[in-house]
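A short worksheet on the structure shown next.
Of the protein chains in this complex, all but one are displayed in their positions.
== chain A ==
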Amino acid sequence: MKNLRMIMNAFVLIVCSYLFWETFQFNTNFNAQGLGPAFFPRATLLCIAFLNIVEIVSAFKSKQPQEQHSIMSKQLLLFITAILCFVGLFNSLPFLLVAIVTLFLMSLILKLKLVSSLVFSVTISLAVYLIFTQGFNIIL
């Protein structure tokens, strides 16, 4: 956890630096009065960067034993991959097909029974499809 915290803070710090540089590219032609559009983002980015440095230092100095909370499991990774496929294929293939297949896969990843998984994925996908297309006139 300590290492993960440091990695996350370091990553945020790098992103902050890039975004801070980006604030100098803002078009300020219309800014006749006041502090300008870059002031607030710069101020918040500086605060984020400062707090990240504090967090990195405190994580580095921390003498507490490493906690054993996991951030990822094989099951969760598969589950997230299934969602990723769902989102990736959302606009490319018919909604009902993508939804039924991915929901069925998710149910299997979560170790639900085969038949009940199939019935559940078909029913819920169909229900959501009907609610949104017939009820709200949204093309899925």
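Here is the rule we use: a residue touches a chain if its C-beta (ideal position, glycine included) is under 8 Å from a C-beta of that chain, and two chains touch if they have at least 3 such contacts; residues count from 1.
In this section, contacts and distances are computed from a predicted model.
A.B. asks: Just by its UniProt name, which of "Putative tricarboxylic transport membrane protein", "Sarcosine oxidase subunit alpha family protein", "Ferredoxin" or "Cell division topological specificity factor" is the chain not shown in this complex?
C.D. replies: Cross-referencing UniProt, the chain left out corresponds to "Putative tricarboxylic transport membrane protein".
A.B. asks: From the list A:S17, A:S62 or A:Q75, pick the residue that touches the absent chain.
C.D. replies: With A:S17, A:S62 or A:Q75 as choices, the missing chain is touched by A:Q75.
A.B. asks: Touching the hidden chain in the full complex, which residues of chain A are there? Just list them.
C.D. replies: Chain A touches the chain not shown through residues 1, 4-5, 8, 12, 19, 22-23, 26-28, 30-31, 33-35, 37-41, 44-45, 47-48, 51-52, 54-55, 58, 69-73, 75-76, 79-80, 83-84, 86-87, 90-91, 99, 103, 106-107, 110-112, 120-121, 124-125, 128, 131-132, 135-140.
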